[in-house]
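Note that one protein chain of the assembly has been removed; the remaining protein chains are unaltered in position.
When the chains are written out, they are named A and B in that same order, and each has its own residue count from 1.
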Amino acid sequence: MATENISVIKLRNLLLVTVPPDPDDQTVSALQEQVLQAMAQHECRGLVLDISTVETLDSFFARTIAETVQMVGLMGGRTVLAGMRASVAVTATQLGLTMGKALTALDVDRALDLLDSAPSGDGV
Amino acid sequence: MNAASHGEFRIGSESDIVAARKVVRNAATALGFGITDVTRIVTAASELTRNIYHYARSGVMRWRAISRDARLGLELTFEDSGPGIPDVAKAMEAGFTTSKGLGLGLPGAKRLMDEMTVRSQVGKGTTVEVRKWLRK
Partner (left out) sequence: MAKQPAATPTSPATGLGTDDSFRLLVESVKDYAIIMLDPEGRVASWNAGAERIKGYRPDEIVGKHFSCFYPAEAVARGVPEQELRAAAKEGRFEDEGWRVRKDGKQFWANAILSALRDKDGTLRGFAKVTRDLSERKQAEEQIQQQAREIMELSTPVMQVWQGVVVAPLIGSLDSQRTQQFMERLLNRIVETNSPLALVDIMGVPTIDTQTAQHLIETISAVRLLGAQVVLTGVRPAIAQTLVHLGIDLSGILTRSSLAAGLRVALDMLSLEVVAKNGKP
C-alpha cells in the first residue's frame, strides 16, 4: 500500500499538516520526516496537526506524534494538535496515551490563534 | 447468530496493520457497536496486529460475532508462531510508555476490551483472544 501523500502547508511562518483518516505506519513516519524537513527549510515557529478526520489513534501514532513534538520543539517550534474526535479522546485516555508536550485545540482556527498568542521557541 | 458474521485475515506486512483495522471497523460497526466502542475495538486490534507483525512477522487475525446470555459481542483472536512471551504476567503489567521501544500492546488492549486471554509458549507462538460486549 503506497504511502498516502500528506499535505504540508506553510501558513505565515507556521506549518499546517492535515492527517488522513486512517494512515498506515509508513505514512505516519513519512509525516514526521516531511515536517522536520519543512521546519528546517522555512524556519517555522509552529506546527498545527489537523487530526479532525483521524479515526484511530494507537500507540504507534501517539508515540510518533510525541517524538515529532519534541523534535519540533528542539528546532524552536511549538506544536498544536487540532480537532481530536471525542471517541478518539476517550480511547486515547483509556489507553493512557500522552502526546508529549503538544498543545491541543478544538479546531485549526483556534490552533492558529493559540500559536499566534503563545510565545514561541521555548525549546520544549 | 448470523452465518456471515466471522472471518479471517492474514497478517504478513506492515500495511496489513491498517487493513486489519478496516476489517475490524466494519465488523464492529455491523454488529451495532457505537462509535466510541468501535474506536476502542479498532485501536485494540491495531495494537495486537502490530504485535504480531513486529514480533512474529506473520500471523492471523480471526473475528467472529459471539453471544452469551442473550448479549451480542465481538471476539477477535490474534495468533502467531512467533517467539512467544516468556512471562505473560509481566507483559501484562508492562508500563505503557511513549518512549522508544514498542512496549507490548497487551496491557493497552486489555484496558480497551472487556475480556482478554493470552496463551503463549516460548518458541512456539502466541494466541491472544479479546472480546467486547454490546452495552445493554
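In the analysis below, a contact is a pair of C-beta atoms (placed from the backbone, for glycine too) under 8 Å apart; a residue touches a chain by one contact, two chains touch by 3 or more.
Remember, predicted model here, so these are calculated numbers, not experimental data.
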Among A:L15, A:L47 or A:M84, which residue is in touch with the absent chain?
A:M84
What does the interface between chain A and the hidden chain look like in terms of residue numbers?
80-86, 88-90, 92-94, 99, 104-107, 110-111, 113, 117
Pick out the residues on chain B that sit against the missing chain.
1, 36, 67, 69-70, 136
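Methods note: only the chains that are shown with their structure count from here on.
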Looking at the complex, which residues from chain B come into contact with chain A?
14-15, 17-19, 21-22, 25, 35-36, 38-40, 42-43, 46-47, 50, 96, 98-99, 103, 105, 108, 111-112
In the complex, the residues of chain A that touch chain B are 1, 22-26, 55-60, 62-63, 66, 85-88, 90-91, 94-100
